[in-house]
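For chain A:
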Amino acid sequence: MSGVVEEAPAPEDDVVLELEGLVVEFPAAGGRTVHAVSGIDLQVRRGETLGLVGESGCGKSTTGRAIMQLPRPTGGAVRFAGRDLASLSPAQVRELRPKLQMIFQDPISSLNPRRRITDIVGDPLAVWGRGDERERVVPEVLEAVGLDPAQVGDRRPHQFSGGQCQRVSIARALVLEPDVLICDEPVSALDVSVQAQILNLLEDMKARYGLTLVFIAHDLGVVRNISDRVAVMYLGRICEVGETRALFDTPAHPYTRLLVSSIPSIDAAHVAAPADRAAGEMPSPVDPPSGCRFRTRCPLASERCAAEVPALREVAPGRRVACHHPLVEPAAAGPGTREVA
Partner candidate 1 sequence: APGINGGGGGEGIREVNPYGGDLAAEGEPRRGGVLVMGTDREAIGFDPTKQNTNMAALAVFDSLMKLRPDGTAEPYLARSMDTPDAGRTWTMGLRPGVRFSDGTPLDAEAVIFNVQRHIDTPSSPGNRFATQIASMRAVDPTTVEFTLKAPFGAFPIVFAQSFTTGNLGSMLSPAAVRKEGAQIANRPVGAGPFVLTEWTRDSKMVLTRNPNYWQEGKPYLDGLEFRPLPDTESRYASIENGDVDLIFGGYHTELLRGLGNPNRTVYYGPGNGAEYLYFNHKIAPFDDRRMREAVVRGLDLNALAATQFRGQMERADEWFGASSPYRSQEAAAAWPAFDQERARQLVREYVAAGGNATISYKTTNAPNRVAFAEFLQAQMAAIGITLQPQFFDLAQYSSSVVQARDFQVAGWVGGPYDAPFPLLGNLFASKGNTNYGNYANPEVDALVQTAAATTDEAERARAYQRISLLTNQDIAVGYYSRGYLSTITKPEVKGMVRYLTRDMFFATTWKQQP
Partner candidate 2 sequence: MNAAPTDRPLLAVEDVHVRFHTPQGVVHAVDGVSLQVGAGEVLAVVGESGSGKTVLTRRVMGLVAGSRGTEVSGTVDFDGSRISELSGRELSAFWGAEIALVLQDPMTSLNPVKRIGAQLTESILLHEKVSKADATSRAADLLRRVGLSEPERRLRQYPHELSGGMRQRVTIAIALSAGPRLLLADEPTTALDVTVQAQILDLLAELQRERRMAMLLVTHDLRVVRSRSDRIAVMYAGKVVETAPTAELFASPMMPYTEALMSAVPPVAGPNHVRLQVIPGRPPNLLDPPAGCRFSPRCPYAQDRCLTEDPPLRDAGSEKHRYRCWFPVGSPAWAEARARNAERGASAAGTPVTEEMVLS
C-alpha cells in the first residue's frame, strides 16, 4: 500500500497537554467509590496524535473528560498551555475551552436532534460572542469536513447518517479553531466504510488546522493507523506508552500483548492461538485488585504483582511500561521507579 504520511515526531519539550497523577473517582452506591482513573501521567506533544486504547470501562472516556474538566478530576493536574486547569476557576477554565475541544463517541447522541446543523455548528461562536462571524465561518468549516453547507445547513441531525453526523461534530469542534482535539471513539459507532472516511478526514483536519489529537478508541487497528504514539490503559491506569508501531510490534506489557493478539487480522497468519489469550475479564473499578491491576488476568503474575504497584518506567527510548515483568529488556538508563498510587 502507498500513501503513507510520515510525520516528523515533535520535539520532546513541546508538550501542550500534560497529565500528572490524574485521579478521577465517582461516588458509587453504598458509599463506595468507583476508581475510574487512578493516577495517570501523560504528555501530549504539539502536533502529534496520541492514541489511548483499552477495554471498555478502563477509564478512557473519563480521562478525556477530565482533561476537559467535565467533570473536574478528583486529583492530579491537567496542564494545558502551561496552566493547571484543575487549579483554575470555572470562569478561567471556560476562557480556555475554545482551545481545547472534544468530539464524542456516539455521533447521533452528540448532536441535539432538535436543532439545525448551522445552529449546532455556529453555536460555539454565538457562545463566544462571535455570532456575527457565523455567516462566514460555518460554511467554511462545513465545507472543510466535506459537507455542502447549502444542502445540509437547514437540516436536522436525524436526517443524516452516522458518518455525516460525525462530520458535523467535527465541524463543531473545529469552528473555534482549537489547539487540542480530544476524540473519544469517534468512529466506533460507524460502519467500516464510513469509518475510513472519518479517519481520513481527521488526518486532513489535523494537517489543515495544525491540531494536536488525543485519539481514544478500542479498535486497535484504527489507533494503530492514526496515532504517532499510543498509551494503553487498563482499569484506570496506564500500562504502556510508546511509539505506535514499536508498541504494536513488540508489546512490552502482557496486557498490550493480549490486546494485540486479539486483533482479528485480515491476514490469517496473525490470529494468535487461543491458548495465548488470558482468560477472564476486567475486574470492577469499584474494587480494583491490589498491586498491578492486570495481575488477575496476567499469565506472568507473581506475588510481587499483588503487593507492589508497578511504576511506569522507561524500558526503551520513548517507551514506558508499568510492569514488574515486562516482555522486553528494560533499558539500562531507566528513570528509576516512581510509585504511582
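On the choice of candidates, all candidates are chains of the complex that A comes from, given by their letters.
Going forward, a contact is a pair of C-beta atoms (placed from the backbone, for glycine too) under 8 Å apart; a residue touches a chain by one contact, two chains touch by 3 or more; residues count from 1.
Note that the structure is predicted; figures quoted are calculated from it, not measured.
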(request) Identify which of the numbered candidates 1 or 2 touches chain A in this complex. (result) 2
(request) Note which residues of chain A are touching candidate 2 in the complex, please. (result) 1-7, 55-56, 161, 163-164, 191-197, 199-200, 203, 218-222, 224-228, 244-245, 248, 258-259, 261-268, 270-271, 274, 277-279, 281-282
